[in-house]
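A protein chain is absent from this complex, but the other protein chains hold their places.
On to chain A.
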Amino acid sequence: MSVHADVARRRIEELLRTHEERIVRRWAEIASAPSEELKELYRALLAALEEGKNDLADVRGLLAELSRSRARAGFAPSDTARAVFGLKEAVYEIVEADTEGVEAARGFVWFSRLIDDLGLFTFETYAEARERIILDQAEQLLELSTPVVKLWEGIVAVPLVGTLDSARTQVVMEKLLQTLVETGAEHAVIDITGVPAVDTQVAQHLLKTVVAARLMGAECVISGIRPQIAHTIVTLGIEFGDIVTKASLADALAHAFKRAGIEVSGGGNARVVIRAERV
């Protein structure tokens, strides 16, 4: 740091100390924030400057707190940043009135840059908090949206709802395979009634899941193929090969019953017969 800059910086610090009362009052006016909060922040800033090092950890901590509390109070992040920038205006009035040479004006440039950094820091804090919430929600959604339900002894079903991307397919596949191991089920139904569009990526994910289930000795049926989906799949040219597909979950269950040798005799009071011998 040059001698000039050093002198200028010291002059600003001096002004900040001598006019503390006035600056904080003016800052609170400009930022329309409670002056106690700002006073605490101002003190921390002064202390950090006094130590001569550029250690602004305390100031940042307070700013993060301020950013959070203001966000909770419904302020936009730009409002919080603007409140911090308000300090520049308050200090500038003092600098302008300072008659002792140009040092104060020179120092103000340095001070202004410091405040800009701090203002932007509140923005970063806000964005980080947001990011964390979004990440948490995405994770929760992954967990929530992939239940594997037991339909019958030895028959499990995965009702898929919404978009099927790589991450979700991974979770679905893992959960299905895990359930197959745990329950010893030999039949699985993947229901895509809730999947709005089946494109090549979704189809590829489905096929992979079915093949993986097969490797574990389970037979998979894909159900919930609506007319428009069937139309689209055919036009796209996707082949499902020997994988059994059904229009509804009920059809798929009936198919699984047949394969498992479970006989359901219908009528008003339905009766389920499980045959002793297996094919």
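In the analysis below, a contact is a pair of C-beta atoms (placed from the backbone, for glycine too) under 8 Å apart; a residue touches a chain by one contact, two chains touch by 3 or more; residues count from 1.
Methods note: contacts and distances are computed from a predicted model.
Between the names "NADH dehydrogenase subunit M", "Anti-sigma regulatory factor", "Sugar ABC transporter permease" or "Cysteine desulfurase", the one given in UniProt for the chain missing from this structure view is "Anti-sigma regulatory factor".
Considering A:Gln140, A:Thr163 or A:Gln178, the position touching the chain not shown turns out to be A:Thr163 (whole complex).
Contact with the chain that does not appear here is found for just one residue of A:Thr99, A:Thr235 or A:Ser265, A:Thr235.
Which of A:Ala44, A:Ala203, A:Ala218 or A:Leu253 touches the hidden chain is settled by the complete complex: it is A:Ala203.
What chain A contributes to its contact with the hidden chain is residues 163, 165, 196-201, 203-204, 227-229, 231-232, 235-238.
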